[in-house]
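The structure under discussion appears below in the form of structure tokens.
Of the protein chains in this complex, all but one are displayed in their positions.
Going by the order they are written in, the chains are A, B and C; count residues from 1 in each one.
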Amino acid sequence: MFPVKELKRSFLISIWFAFLTFPIMVIKVDPIERTVLWRWDNMFFIAFGSFVISILAKVYLLRKERRAGRKKAKKDIAEPFVQRILREPRFLYPLSLAVLVLALVFPMFFSTYQTNIMTTALMYVVLGLGLNIVVGVAGLLDLGYVAFYAVGAYSYALLNLHFGLGFWAVLPIGGLFAAFLGVLLGFPVLRLRGDYLAIVTLGFGEIIRLILENWNDFSQGPSGIANIPRPGFFGMDMSFASGITYIYYIVVALVIITIFVVNRLQNSRLGRAWLALREDEIACQAMGIDKTKTKLIAFSLGAFWAGFVGVIFAAKTTFVNPASFTFLESAIILSIVVLGGMGSIVGVIFGALILILMPEYLRALSEYRMLAFGGILVVMMVFKPDGIISNVRRSYRFKKHHSKEVIEP
Amino acid sequence: MSKAILNVKGLTKNFGGIKAIDKVDLDIHPGEIVALIGPNGAGKTTFFNCLTGIYTPSEGDITLRNPESGKETRLNGMKPNKITEQGMARTFQNIRLFPTMSVLENVMIGRHCRTKALIFGAVFRNPATRREEEEIIATSYDILKKVGLHKQVDEEARNLSYGAQRRLEIGRALATEPFLLLLDEPAAGMNPKETETLVTLIREICKEGHSILLIEHDMKLVMSLSDRIFVMDYGKKIAQGTPEEVRSNPAVIKAYLGEDVDA
Amino acid sequence: MRLGLQKKLFVTAVALGFAMVVPATSFAGDTIKFGVAGAQSGDLAAYGLPTVKAAELVVKQYNAKGGINGKKIELLIEDDVCKPEVATNTATKLVTDGVDVVLGHICSGATKAALPIYKEAGVVVMSPSATDTALTFSGDYPNFFRTIAHNDAQAIKIVEFATDTIGAKKIAVVHDKGDYGKGLADIVKKLIEKSGKAEVVLYEGVTTGAVDYTAIVQKIKRKGADAVIFGGYHPEASKIVSMMKKKRMDTTFISDDGVQGDSFIKVAGKNAEGVYASGPNDNSKNPLDAVARNELKKVYNEDPGEFYENAYSATLALLNAIEKAGSTDMAAVVKALQTENVDTPVGSIHFDEKGDAVGVGFAMYQVKDGQYVEVK
Partner (left out) sequence: MDYFIELFFGGLTRGSIYALIALGYTMVYGIIGLINFAHGEIYMIGAFTSFIVATVLSIYGFPLLAIVVIAGLAAAVWSSAYGYTIEKLAYRPLRKAPRLAPLISAIGMSIFLQNYVLLAQTSDFLPFPALIPDFEFMEPVAHIVGSSDLAILVLTTLVMIGLTFLIKFTKIGKAMRATAQDKTMAVLVGINVDRVISATFVIGSALAAIGGMLIASHIGQINFYIGFIAGIKAFTAAVLGGIGSIPGAVLGSLVLGLTESFATGYISSDYEDVFAFSLLVLILIFKPSGLLGKAETKKV
């Protein structure tokens, strides 16, 4: 069943990996005691492991090929199952309702810890949806998204510290601050293209973090701001566990609002302009779309969500310092968008749940956790480069009284 | 004759030291179909790009006059989208559709500059926005019917045939409600049957009150369609006039015989 | 079995659902749950992993002796990457898993974020490394203890040493922009200015991990500083010291607890010679310290990493308090920590009512012949 040729290939691969990992995996030196430890057993594990993995990968690829071949033969490129569900209201509505009910009863059946990390994951859903407007829909590669997140978090921390403003008052303010900063930063740089925009936004992200780190009088520097109050509920004093549950419901509500708003934005005149901008800027301009304005709106709307979630972040963690807003954070949010499926709301939700919950559930792997995380990121991209769920195609229904014909898409 | 809707005077475009366009004058009157011809590399597309704001002209004046309101606008240095708003739209030589958007959406994009809804409207879908959206869809659909693509509304633009893509581009440009339409080689790569459909389409569009400026290599098409023809070579205008006048112009013959004759 | 990808996704989702249920069903049983939290991956892993090893070693000894009051000690080791938001998750997880006491967290920021959660749950926390003064002085965290001296104590020692013992008149204060280094440097600067005995000619932060420190070193030279006080950890310290040697400077270099350790001497090599650093009182004659080191060598074949001794001591202190208190109840453990002395590698210690260790004296050290020697 499995060709000998492939076995030989896997054997060669295992030798290659044994060679590749030789210095790092096998030799361990102690430069002070001047001793060398040769860990030959590691070489054996690597060789054996890569042999097995390469065979498994080959089997997978062969089957995939066979399946693809069969599909072509049948000449039916069936719409993916998930897409179909998302498209048909009679599936989508009950499913959404079920998910909503599940989300609402979640804290009653799971521990505070589970609720807590679910809250984190849902916050990243919102962040992902926000960045999705910028990267997925409008096609602007933003590597400094975390800057806006930081603005939101520090808005709450500082406004609360100095002026005693409460969570609910700052929630919109944080979002607006971030959106304003988005306009401010976006204005000079949005004419840059693709990867140049990427590095400039990365730079902005770092600049914001460095300012927070160095400007002690303003932000209290790296020691951060502690004892930020959790959101109040009509002045009630809440225990930690019920506080967590409360924030959880706030975030659930925020997720619902975000999905609603983002969905409507995507299916609007503005959303179409963003998509068009992603596909062809010059044609876009020739069709009368104001490139700068449209991009700025996307950029600042994305920033708005980040600021919003930032406020919640500060309230949930009760502590902020610049260490939470590094480039890696931006990279994770970007990964959520790409992994989930650019431009796809459902995809981004899945992406966030997987990427944020995965490290938590990988805790069992303890120190191998981030290794696994990085590896899984690569494997997922290689096997599903379009993301988990690519965007659902829209179709439009025509009203009778406006056009003479009616077409059912 | 009524006043020109487009008046170009002494248009010059330098790239480094090279004059891609050298003091070209051109005018278009309401209801006219005007062709711009010339050998490859004569500067025709550059001329289009200057008109539509993709390049900023080095010298000269471009003035657009709205035939209804009579408002005159100087286009030099204006952004492409502003120019489109003024009532001049274009198609591209190497088709620039939005490939993964549907046929209908492509045309709907054309409606962008004639509609208003922004964030508020998108989120709250107030009655005005809903009406506007319905209008966009209805108008776009009507335009698609005109260009003969109404059976493929939900198809992705990239899956259309070549001729259909060209027609879609025209439809998209029409959606911006231009009084002047610039077509950059609309018949390139089309088979005779498709070309024939195109000619009918262009005539129809013209009849509806759009003036047309087109770049084209297909001489049969140019001669049968155009009211007037401008000829460019090496960035300069070498001739202008009715098809008959241009056909017999020695400078034109020389320019075309000097190299490959396309038609 | 031929599953479509979509079906596989659902299967995965269901599996995830189950995975969520499983950890939720662990209850406090008849073991003592000893949590260890701190950076165990990421760029700050070097500061968190030695603590894990220390806890493992001490707990193994205790369990070998039959545990405490017949109960075995179970380790719950959780990573917080030194990030506040992850630290709250870590803390919540530990609390949910029914943790009794926690050794950690490593970074002050993460500790501050996590403490309210432990406080609410009545869990005693002891950090081997979080030095931010406010942690004990703010009075917000009655459940917090530490085996490392807070920034103020250290800063006073360093400044006194620099101005009085060395007699420096122009001092450059440099830090690593981190919460520990900058926090300390801030206080140092204020203390020098208040004392009026010397002038702060330079107060700046270096970028951690930068490829080259020439510019800042040249600047120190130009400002004519006769001493540099550095707040931060050993990698940056050794880079600056080496660069100073390369530039043929012999400005006195004084640093903190983050530098007072073998790692610094190892990495800086001969450039470390002459460097001063503050640190806990000399424990080289303390037999427990030797035990701690030997254990580590025996089990992991490693030399002590960052905060190893502090973590080892903290583990001993916590377990001792539980043993003496006879329970893991917060009030009882706190009382035991404050009243019962315990012998540890950093000395015989108990804790004051704020939570700082008493008995961990501070001394100044200088590197001589590849070893830190106490300056008398």
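Note that contacts are C-beta pairs under 8 Å (C-beta built on N, C-alpha and C of every residue); 3 or more make two chains touch, one makes a residue touch a chain.
Since we're looking at a predicted model, the values are computed, not measured.
Remark: the omitted chain is touched by one listed residue; of C:109, C:235, C:258 or C:355 this is C:235.
Of the candidate positions C:214, C:339 or C:371, contact with the unshown chain belongs to C:214. Only one of the listed residues, A:47, A:135 or A:241, touches the absent chain: A:135. Against the chain not shown here, chain A presents residues 16, 19-25, 27-29, 31-32, 34-36, 42, 135, 141, 188-189, 191-196, 198-200, 202-204, 206-207, 210-211, 214, 282, 327, 331, 334-335, 338-339, 342, 367-368, 370-371, 373-378, 381-382, 385-386.
Even with one chain removed from view, chain C keeps its contact list with that chain: residues 41, 43, 45-46, 49, 177, 204-212, 214-216, 218-219, 222, 234-235, 238-239, 242, 246-249, 263, 266-269, 271, 302, 305.
Here is the rule we use: only the chains that are shown with their structure count from here on.
Chain contacts here run in a simple line, from one end chain through to the other with no loop closing. Using the mean of the Cα atoms as each chain's centre, the chain most removed from chain A is B. Nearest to the overall CA centre, using the mean of each chain's CA atoms, is chain A.
One inter-chain figure worth recording: chain A and chain B are separated by 42 Å, centre to centre, where each centre is the mean of the chain's CA atoms.
Remark: chain B and chain C have CA centroids separated by 71 Å (rounded to whole angstrom).
Contact with two or more other chains is made by no residue of chain A.
Residues of chain C found to touch two or more other chains are absent. Residues 52-54, 79-81, 84-85, 89-90, 92, 96-102, 104-105, 108-115, 117-119, 121-123, 125, 129, 132-138, 141-142, 150, 153-154, 156, 172-173, 175-176 of chain B touch chain A in their complex.
Of all residues in chain A, those touching chain B in their complex are 261, 264-265, 268-273, 275-276, 279-280, 282-291, 297, 301, 393-396, 398-399, 402-403, 405, 407, 409.
On chain C, the positions that touch chain A within their shared complex are 4-7, 9, 16, 19-21, 23-24, 40-42, 49, 77-79, 82-85, 88-89, 92-93, 95-97, 107-109, 112-113, 116-117, 120-121, 132, 134, 140, 177-179, 182-183, 186, 205, 266, 301, 303.
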